[in-house]
Every structure is written in structure tokens, then in C-alpha cells.
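Left out: one protein chain. Kept in place: all the others.
Just so it is clear, A and B label the chains in written order, and each chain counts residues from 1 on its own.
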Amino acid sequence: MENFLQAIDTLTIRFALAAVLLPLFAFVINICLPGKSNKAAGWVSTLAVLVSCALSVFVFSRAWNQHQVHQGQLWFTIGNIKLSAGILLNNLSVLMLLLVSLIALPVHIYSTAYMNNDENYKRYFTYLSFFCFSMLALVVVDSLVLFYIFWELVGFSSYLLIGFWFTRPKAILANKKAFIMNRIGDVGLLTAIIIIYVVFRTFDIEQLFGANALVRSTAFQVPGGWQYVACGGIFLAVAAKSAQFPLHTWLPDAMEGPTSVSALIHAATMVAAGVFLLARVYPIFDSQELVVLAVIGCFTAFMAATIALTQNDLKRILAYSTISQLGFMIMAMGIGAYASSLFHLATHAFFKCLLFLVAGIVIHQVQHIKDEYQLDIDPQNILYMGGLRKKMPLTFIACLIGGLALVGLPLTSGYLSKDGILIQSFEWAEGKSWLFKLIPIGALITSWLTAFYVARLIVKVFFGEFRLMQFNPHIKLHISDGAWQYRLTLLFLAICCLFPLFSLHPVLYEHAWVFSGFSRITGLDRVNIYHTIIPAGVNIFSILVIYWAYAVYVRQKALPFPESGLLFKLSYQEWYVDKFYNRFIVMPVMTLSKTAQWIDRNIIDGFIHLLQRTGILLSKIAEWTDRYIVDGLLHLIADLVLGIGNFARNFQGGKVQYYLFSMLAIILAIFLFKILI
Amino acid sequence: MIPLSDFLIVSAGLFCTGLYIILSKHNAIQILIGIELMLNAAVLNLVAFGKFDRLNNGGQLFALFAIVLAAATTAVALAIILNVYKKYKTIDPGKIDELRD
Partner (left out) sequence: MNILSLLIFTPLLFGLLIILLPSAWRASFKYIALLATLVQLGISIWMYLHFKTGTAYAGVNNEGQFQFVQKLPWINLDLGTLGKMQIDYFIGIDGLSITLVLMSSVVMVIAALACWEIKSNLKGFFSLFLLLNAAVIGVFCALDFFLFYIFYELMLLPLYFLIGMWGGARREYAAIKFFLYTLFGSVFMLLVMIGLYLSVKDPATGNHTFNIVQMMNPANYDANSVFSVLGHQTLLGMPARTVGFVVLFIAFAIKVPVVPLHTWLPDAHVEAPTPVSIILAGILLKIGGYGIIRVCLGIFPEVAASGAFWLGLLGVISILYGALNALAQRDLKRMIAYSSVSHMGFVLLGIASLTAEGISGAVMQMVSHGFLATMLFFLAGVVYNRVHDRDIYNFRGLGTAMPRYTTFVMIAFFASLGLPGFSAFIGEAFSLVGAFESPSVNGALPYWMAVCGSAGILLSAAYFLWTLQRMFFGSLSLKGGDVWKTALVDLNFREIITLLPLALLTLALGVMPSLVFDKINDSVLALVEFTKHIIR
């Protein structure tokens, strides 16, 4: 029996491994394929994702709510540590495995149509497969080192895909920004991982954060404030990847990538990796740190929602809505609603992906009109759109379902997850000081704001008249829902946005299987008053807000915001965060680097040159000394010798009389000498 | 009887005169005359000291011998002077210094 179980587990692990590695094979095959727009690339990638999706379903059915499976093998040895690489399958990882492959599949199918006319078709799918590989690997690996590796690889593939159209200046600025902001998070994560390793001497996720979490044991003591540094590092990583304040500004810019990429990476999967990281390392946080998480999440949710109110770029609105929803998830983690957070992550992935794909179709159609009539417009601007519901009915319905799910109206999946978070946040704030109450209230306001901007978006795009035609009456529209790939994916995702996929009960989130899969508290009783009041209040008010938006934008009854108002500007300029960063972070760093360069040129090299000049000066002095003093002495001696020589020479000048005279002198001298002595 | 010292004084005077002529004159013939004076001083000495050798009269004999030799050398010297004059057109020994090393 034991052996049999082992064999089953091994099979599960193998299947999971295959599911992860298949996109990698697709990536390698795509690299080797000839031609820039080889259509085979799309099929290779899609097939790979299809198979890994099927494998994921199998793995999920094996591992969900079963014992966790963990197998690894030695990777390398350094010093006395043996690093292993392996796969850890528990509820969290199999859910993510399934989710990622399930979202990736429709996006792949959609992309085969969406990117069909791009000349770099092959490159697109190569990158996309690489992303899928990294993301799938990220969710199943068992060691923090591997986790970091794939964490950064998803960031890298996101970099590649944001800058897919690398001839566009905005796209390459956006991908640089995205990578660098993610790098800030990576540095935080790396620091945290290393601190965790140094204290607990292992990288193994299961040992660290599993059932008998080492991080909770009292045997280890984290020195000084380094517990906070580690948590801060993790938080930075989460904030960077999941676009939380203050590292959120890369995500709206990342919309420069192809829309299908935005749907997969920047809405459904990669940005959720931050929440996934929180879920993985959840035991490391203590209650204070969780409060910080909740505050940041709530603030981000609120801020992003206010920004989304006034944006005119279709994808930017969705991007801010993503940030807002991710804020909800982080906040849920912070208030201890672990299960609801993950539940919201799962539901959000589907409806946000759906909304992005809808946006992609709309933008594609407007782009066609733009290309056809050579118009000078931004195809993503919702001010030019309108009245598309008659031309593209399926898209409209899909968008409506996605939008309602985002708002969180009943019968949708969003209702289940979001209301769960709201209810639990009120429960959490119960009995705490009024400051803590701000968090659930902020969340509540955010969800009404959400209702407004979603309504604004749908109304502007699908209702009223096609405004582009008002400016350019000669345009003839031939817009439709598009290719079968579009229809199929929209249909699939729209179905996934409804409640039956997650819960058989349309209004009670506790019954959702995702929720119960993670729920740590059993037998939650519904005596609390919040469970009735909040869903009712939220939804009634949301519907009112939606109607208001409809009234404002379709019936043109009134302008909601004065465009010159301070609040409008704050929202429209995205709270001036980017400007602040440019002024107070980017500029100083550049100045610092210029200063460093100046120091190098003038101080260090200056010092070297000073040494050089001193050397030259010294050598000049030495030369002078040499010439006039040392040589002078030599010359003096030489002259002296010469003088003596010349003097002596006179004695034998060939003059006989001199000889005689000197002879005489010498004789006399000897004579005198003899006499005197 | 003239004492020996008188001879010697005359001889020394002659010698010094000859020496002075040799050292100071720029004419080879005058120098030759100086040499002759010095030789004669020596001969005078020989003769003066000859009184101590009465048996063989060695002093006188040597004096004669020296006179004869002096005559011969003078002849040779004059010949040399003539030849030098022919070659250098001068007989100032100070100017003829090609033999120096």
C-alpha cells in the first residue's frame, strides 16, 4: 500500500514536471524554427500549453485536498550545504498550476488570431512559451532559490513581452521601467531569502513554511531587527510583482505590450505571483506586519480605483483596476482572510483576463479603422468608441459578464470572492480601534468606485453612438466579433466568470470549493450581522452607482467630475507618483552617477594625474640636479685634471731650454733639500 | 802660488755664465758658445786639480782630451745648426719643437 501510494505520488510529480517542462520544449523548438512569422510556432506553443493544461487537470485532481507531495533531488553542493531541486505539490501549488495553465490556454488560442498579421509571430510565441514555463515552474518549485530564479524569469519574460514591439519608444521605456521596478522587488526577495537561509539553514519551502514551520519554531532566533528586514524584503517583492503602492507604476505602462500579453501576464498570472508569494511564506509574518500589509493593500486598492475613474485609455483603466483588485487580495492576506484572498485571485484571473481579451478585440477593430482611413487617433482611447454592442454582440455580452464579476454582483464569481473579503474585513476590524475600521470602510468605498468605473467603461465603449464616426462621417464600419479563436476564448472565459464553476451556492462564499480548500477555520457560523448587511448594502449601492454612471454617460445628464477640480487632476495624473519618482528618485540617482563619474575623472584620476605631475616635476628637478650639480662636480674634476695635465704638459713642450731649466731647478731643489735636512 | 780656490771660483763663474747663456738665449750659436764656456770651466777645473797628480799628469791629459773632444762636438753641432737652419729657416731652439712627444 505504502509502495503503491509512493508510485502514485511519483506519477503525479512526473505529470506536474511534464506540465512545467512542455512549454520549455515549445520554447526551444520555436527558437529552432526557421522564419520570422512561421505559423507553426503558434501551434507548437498552443499544443504544449494544451497538453500541460490537461496534465495540470490530472495533477489537480490527484493532489487537491490530498496529502501534499514533495520530491526533490540534489542539485549542487556548495560548502556544506546541499541544494536540492524539487517539486512541492499542495493545495496552493496545484491550484495555481491549474489556474495558470487554464488561463494560458485560451490566451494562446486567442493569440494565434490576434498576432496573426504580426511579422514577428514566431518571436511572440517563443516568448509566450517561455513565460508559461517560468510561471508554471514558479508555482510548483520547492526551494526558495528556485523560487527566486523563476520569480525573476517571469519578470524577464514580462520584460521581453512588454517590449515586444521594440521599435516603439514607449514600449521600451515601459519594459525598462517594469524590469527595474521588479528588480527592486527581486533585491528585496533575495535579501529576505538569504536572511531566512542564514537563520534557518535551509531553502526548503516545506520545512520553512509547511506544517511544522521552522519560521514559527522558537528554536531559532532572528537577530535584531532582521526579522523586519526579511519581511520588508518580501513585502517589496510582493509590491513590485503585484504592483502595490509604492511600486505600482510599472503596470499601467506595461500595457504597451500586446493585449493578449496584458491579459495573461499583467492581469491574470504574473501579477498574482506576489499574492502567491505571500501565501507561500505566510507563516513568517506576525500580526503587526500583517496590519501593514492590510493598510498598504487597502490604500493601493483605493488609490488605483480613484485613478481608474478618469483614465481614457481602455487598457490603462483595466490596468488600474487590476492594481485595485490586487490591493484587495493583499489586504485580505493582511487581515487574515487567507482563503478569500486566494479565492479572489482565482476568480479575478478569469474575469480580468476576459476583460483584457475583450479590450484586445475592440482595440484591434479600432486599429483596423485607423489603418484603413489613415486617422490620427489613439485606438485605445475610449472617447472615440461607443455603440459597439450592436456590432459585436458576443464581445459585449462577455464584457458585461466580466464587468459584473469585477463589480461583484451576485451570480458571478466575483461576488463570491469579493464579498468574502469585505465581510471578513469588517469582522477583523470588530473590536479594534476606529483607525482599524478605516480599512474595511476603504474597501467598501473602493468597491463602489469599481462599480462606477466599470460602468463608465462599458457604457463608453458599447453604448451610445460610435463617436469616431461623428468626427469622421465618411467611415464605413465593418466590425464584428472576429475570428473563431476570439469567440471560443470569450465564451470559455465568460462561463468561468459565473458562479457555478466555484460554488454551487450562488451567494455564500463559504461554500466555494476554493475557499474551503484553504480555509483554516472550520465551522464558521453566520450569526454575524455583517454576513447579511454587507452583501446587500454593497450590491444595492453598486447598482445605484452603475445606474448613475449610465445616466451620466449615456443620457448625458450631468458631468460627474469638474475637469479642472483638484481631485480630478489628482486622479487624472495618477496621483503624481511617477512624476514624484522621476523628480526624487530617478534624477538623484542620475545625478549621483554623474557625480561618481566626476569623482572618477577628477578626484581619483586627478589624484593619479597629480601623482604623475609630481613625478614629472620631481624628474625635472632631478634632471636639473643631475645636469648642474652631479654633472657639475664631474666636470669640475675633469677640468681640474685637464688643468693639471696641461700644466704638466708644458714641461715637455719640446723646448730644450725648458728641459734644461727644469733639470736645473730639480737639481737645485734636491740640493737645497739635502742642505736643509 | 795661486791657491786652488781661486781657480775654482773662476771656473764656477765661467760655468754659471755658460749656463745662463744656454737657458736665456734664443740663438743656437750663442747657446753653443755657452756650452763651450761651461766645457772650459770644467777643463779649468781639471787642470787645477791636476797638481795632485804629479806622476802621471792625469789632469792635464784629460784637459787636452776634453778640448779636442769639445772642438769635435762643436763642429758637429755647427753642422746640425746649419742643417736645422736649412730646414726650418730659424735657429731658435724654442721654435723647433717637432721632436717633442
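Everything that follows uses one rule, which is that a contact is a pair of C-beta atoms (placed from the backbone, for glycine too) under 8 Å apart; a residue touches a chain by one contact, two chains touch by 3 or more.
All of these numbers come straight from a predicted model, not from anything done at the bench.
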>> I'd like the shown chains that the missing chain touches, ordered by label.
In response: A
>> I'm checking contacts with the chain that's been left out. Which of A:153, A:400, A:444 or A:475 qualifies?
In response: A:153
> Which is it among A:8, A:180 or A:504 that touches the chain not included here?
Replying inline: A:180
>> Looking at the full complex, which residue from A:194, A:444 or A:577 touches the chain that isn't shown here?
In response: A:194
> Where the complex has a chain not shown, which of A:167, A:374 or A:646 is the residue touching it?
Replying inline: A:167
>> List every residue of chain A that touches the chain not included in the displayed model.
In response: 75-81, 145, 148-150, 152-153, 156, 163, 166-169, 172-173, 176, 179-180, 183-184, 186-187, 190-191, 194-195, 197-199, 223-224, 226, 229, 589-590, 592-597, 600, 604-605, 607-608
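Heads up, the rule we're going with is that only the chains that are shown with their structure count from here on.
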> Just curious, how far off is chain B from chain A if you go by their C-alpha centres, in Å?
Replying inline: 128
>> Could you list, by residue number, the parts of chain A that touch chain B in their complex?
In response: 652-657, 660-661, 664
>> Quick check on the complex: what are the chain B residues that touch chain A?
In response: 19, 22-23, 31, 93-94, 96-101
